[in-house]
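This is the structure, below, for whatever I ask next.
All protein chains but one are shown in place.
Right after this comes chain A.
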Amino acid sequence: MLDADFFRRWMTATAASVDREAERLTALDSPIGDADHGSNLQRGFTAVAAALDKEAPGTPGGVLILAGRQLISTVGGASGPLYGTLLRRTGKALGDAGEVSAEQLAEALRAGVDAVMTLGGAAPGDATMIDALVPAVDALGDSFTAARTAAEEGAVATTPLQARKGRASYVGERSIGHQDPGATSAALLIAALAEAAGE
């Protein structure tokens, strides 16, 4: 079973990995976007880590709802509302339980990903964070490691795609050949989940 402490570790591991990879995320965002994805998420997850330290919510749902609110209030751009909604909706779906199973997390995460698709209007294949998240949720039933691999493969698979949502869509066919920065950061989030599980 996964408790609030597991979810705190997931968020702090994400913050650390976004810190390490910020420059790469920004570099991916330069040729097809506006060169700020890394710094924006860095600001957001730093705020998430600080808020979790201060408030220490006692349930898995509470941790994710607080993290989501912090992202909405600090990141801006599209990634703030999208990542914020992902975590908030996942947290809401987990309810008040003090501990949840991996199956319950997979189910809640699917609700979170659905909410992101509704909000942003992106579908699989549009070269967005959805292309890493959907395969990850599908693989989560097997193991955290399987989800991590699926997310990473999903992010790499955006390279030959033409972006159809978000800022990269403005460059049209010229977005082909670039790995999507949002799918890349989504893969970091899922990798941190495996890390929190000790896998």
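In this section, contacts are C-beta pairs under 8 Å (C-beta built on N, C-alpha and C of every residue); 3 or more make two chains touch, one makes a residue touch a chain; residues count from 1.
Definition applied: contacts and distances are computed from a predicted model.
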Chain not present in the shown complex, as UniProt names it (candidates "Glycoside hydrolase family 57 protein", "Dihydroxyacetone kinase subunit DhaK", "Amino acid/amide ABC transporter ATP-binding protein 1, HAAT family" or "Peptide/nickel transport system permease protein"): "Dihydroxyacetone kinase subunit DhaK"
Using the touch definition from the top, which of A:Glu21, A:Asp36 or A:Asp180 touches the missing chain? A:Asp36
Checked against the full complex, the residue among A:Thr12, A:Thr26 or A:Ser185 that touches the missing chain is A:Thr26
Sole residue of A:Ser17, A:Thr59, A:Thr74 or A:Thr158 that reaches the chain not shown, by the stated touch rule: A:Thr74
Footprint of the hidden chain on chain A, which residues? 26, 30-36, 39-40, 43, 72-82, 119-120, 162, 164-167, 169-172, 174
